[in-house]
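Every protein chain of the complex appears in place save one, which is left out.
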Amino acid sequence: MKKLRFEYRMTITFDQPVTDHRFTVKCVPETTERQRICDLEIRVLPDHSLSGGRDSFGNRYIYGNSPDPGDRFEIYMRGQADTGLSCMETAEAEHRLGRYRYATSYTRPGESILAYHKELRELLADKTDNYDKCVTIMHELYRMMTYQPGVTTLKTTAEEAFGQRKGVCQDYAHIMITLCHMENIPARYVVGMLIGEGASHAWVEIYDKGGWYGFDPTNDTIVEADHIKISNGRDYRDCLINQGVFVGNAKQTQKIQVLVEEIQQ
Amino acid sequence: MGIISIEQADRLYWLGRYTERVYTTIRLYATSYDIMIDINKGSYDEFCRNLDIPNIYQSPEDFKATYAFSQDDPNSIYSNLMRAYDNAIELRDMIGSECLSYIQLALYDMNKAKVSEAPLVELQRVMDNILAFWGLTDDIIESESCRNTIKVGKRIERIDLYGRLHLSKEMLVREVHRLAGRIDRCALHYRKAVMDDLGELIKEEQLDYYRIVQEIEQILE
Partner (left out) sequence: MYDMDLFEHTDTVNELLARYGVKFGIYKNNEFKEQLFPFDAIPRIIEKDEFSKLEKGLKQRVMALNLFLKDIYGEKKIIRDKVVPEEFIYASSGYLTQCEGVMPVKGIYSHISGIDLVQGKNKEWYILEDNLRVPSGASYPMIARELCRRSSPRTFQDYKLEDNRNYAELLRRTLDHVNVEGHTVILTPGRYNAAYFEHSYLAERTGAHLANGHELIVEDDKLYFIGVEGKKERVGAVYRRISDEYLDPMTFCEESVIGIPHIFDVYRKGNVALLNAVGNGIADDKGIYYFVPKMIKYYLGEDPILQNAPTYLPFYKEDMDYVLEHFDDLVLKDVAEAGGYGVVFGSSMTAAQKEDFIALLKKEPRRFIAQEVIDFMDLDIMEKGEIVPRKADLRAFVLMADEPLVWKSGLTRFSRNPDSFIVNSSQGGGFKDTWVLSQ
């Protein structure tokens, strides 16, 4: 168990004013079996008209619009989290988890993953539990891949990233999900924050015997008390922190600052 | 639902303008066509000047065919009728299938005129259909602001054309008065100062046609 303080700030600036900006923001960490969130403060600007909702993955979101010209969009959030309260989150009935077993455009395997899976299968042959299999998948993936920012983009698929054996947390998570699917293990994509990370982070939750367990393949660790979860879905797209459409021919620049630190008691 | 969107108001207005443009230019074309039969074959030059459109026509034959029926000449009667049709077809729910059908029929007759030896006969039917369309819109469209928006478009176009053609003072006075009686009750925003200016302009002994055309072009916001 740990007590963490977190702060998250996203700023988008437009090089010329935009109008009719409509946005959906999925950045609300919630209390679960694993984490307790308190003193949460969220600010979204412009705040002309804001509403809240919950998506089909259970993630809370804020949506709204701003009709007037503006050149700045900002999300600010801070709070405290008690983490590591449990090692898992209780899952829905198994027959309802189907969507976490099938590929999306991000997690569809191609030649390089299919070939790799053949090797991997031998290492998994003596394991029966999903959890144990995933420990092996994570270690192997970590061994195979080199963490390297800048070689992949937000649109890179698991297959593309694995083909070059390089990528960032988003790619690690997608590849691990793909490999889990191939082992018929339900797996989902998670977005959140991590102690010591200056940006948002992505990892994976896998299903085993009624629960979801967190695996962080980028760091080759099981998720315990250093992670604060924000949202989950099938892939990156389901967990987009910010989405927007607007009228105007502006270029946008996005800046994200995240701070997570432990509160010593 | 008794509420008109900006886009629909715009369509109603242009439907009024283009039907009027087609109607009046067919009448002018018919007059010119008659003159060009044997009296003065080159009279289309004056026609273009009056209407303030470029004289791109090579010969009387070219003028007769292209000005009336060309799909590529943006000033042709055909192009203007197509624009009326393009607006009308998106207004079926507001003006009703019966009104719309007369624009459709006008288009069919236009296509017949295009291949006719004596196109004025079919063009007469095009005018008949436009007249029926106007009559019916007046008769069956329930929403007053919808009806008036079409009419305001028609009146504005008419003042514009009559001004360009330097038609008589009586005709312009009548049209401006008719517009003044409607423009408050349509779905469009207009510049009241411009309407007032027009009212003054038509009082002058010698009409300043150039200014009338200028003013009418900017009456809407």
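Going by the order they are written in, the chains are A and B; count residues from 1 in each one.
Criterion: a residue touches a chain if its C-beta (ideal position, glycine included) is under 8 Å from a C-beta of that chain, and two chains touch if they have at least 3 such contacts.
If you're wondering where the values come from, they're calculated on a predicted model, not measured in any experiment.
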Candidate in contact with the missing chain, chosen from A:Thr24, A:Thr136 or A:Gln164: A:Thr24
Contact partner of the left-out chain, one of A:Ser56, A:Thr128 or A:Asn249: A:Ser56
Selected residue (touches chain absent from view) among A:Thr11, A:Asn65, A:Gln164 or A:Thr221: A:Asn65
Those residues of chain A which, in the complete complex, touch the missing chain: 22, 24, 49, 51, 53, 55-57, 63, 65, 93, 95-96, 98-99, 101-102, 234, 238, 243, 245
For chain B, residues in touch with the removed chain: 1, 3-9, 86, 89-90, 92-93, 96-97, 100-101, 104-105, 108, 187-188
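What we mean here is this: only the chains that are shown with their structure count from here on.
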Distance between chain centroids, defined by C-alpha means - chain A, chain B (Å): 61
